[in-house]
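Below: one structure, written as structure tokens.
Every protein chain but one is kept in place in this view of the complex.
Presenting subunit A:
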């Protein structure tokens, strides 16, 4: 048992308990349908939160993803409805543009040593403004391709359905897990977030890693914007307001350290699902205001950050000390902590 799995395990426990609690409270809660809907409703948030996980693992932050989702939605709608582009072509254009936009932010952050908070804040205003310039009105998308996507569904035993959004999300998740844990790029992201100057001395291509991380995140935010448009059948410049904060909250609740270097992509998924389950519980209840979700998320965030503090300061380690394997001579691991 490694201490680095503790936050992940805690997140999963919270998710499972919430789900079980819901199942005990309400009939029909414990059904495949409710479960798969959880994915459908939150697919876009999972996708962008996965991108955010990489950025936070690298020790940065990206505030532009909510605006990116709105801007992508509006752009895709305009390209399809006003310019008669095929959706696939429109998607390709926005994904490539988003990649370039992320690269540009990454270059500003890495080359000119600007704080990520400020650079991506500027990115957030820029993209939100751009969405309004493109269109103030909400643009409905009526292309038949969208109907096909809406009709697409893989039935799951128990009455559940995997929608196109869910499938895309699962593919992104699998790729991201491999990228994070089984490629040099992924490990370099962890290394840079763990200690940037040491990473440089160990020969990690720090600049390239940071720039690619932001590019990858913007790409996933754009993909999330596309998935969001499947969900809403429109592009609207006021969409996804403050979504970047939901994404950051999911990452932190998922057990990723805000200072970087520690965390799991899978944890983020559970971070999003916890928010989804709370929302589902509230809608099942029917009497509670949906803003209770935010209050609960606020409390959870506080608890998780406090827990991370305890873990990283070594207080919790005391209980796991004796589980370490053989150590040279009798020098115990953890006896010297600086």
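Structure notes:
The rule is simple: a contact is a pair of C-beta atoms (placed from the backbone, for glycine too) under 8 Å apart; a residue touches a chain by one contact, two chains touch by 3 or more; residues count from 1.
By definition in this document, contacts and distances are computed from a predicted model.
Of "Sugar ABC transporter ATP-binding protein", "Putative tricarboxylic transport membrane protein", "NADH/Ubiquinone/plastoquinone (Complex I)" or "AAA family ATPase", only "Sugar ABC transporter ATP-binding protein" is the UniProt protein name of the chain excluded from the display.
The residue from A:109, A:262 or A:300 that touches the chain not shown here is A:262. Only one residue in the set A:203, A:242 or A:286 touches the chain that does not appear here, and it is A:203.
Interface residues of subunit A with the unshown chain, by the touch rule above, are 2-4, 178, 181-184, 187-188, 190-191, 193-195, 197-199, 201-204, 257, 261-262, 317, 324-329, 331, 333-336, 338.
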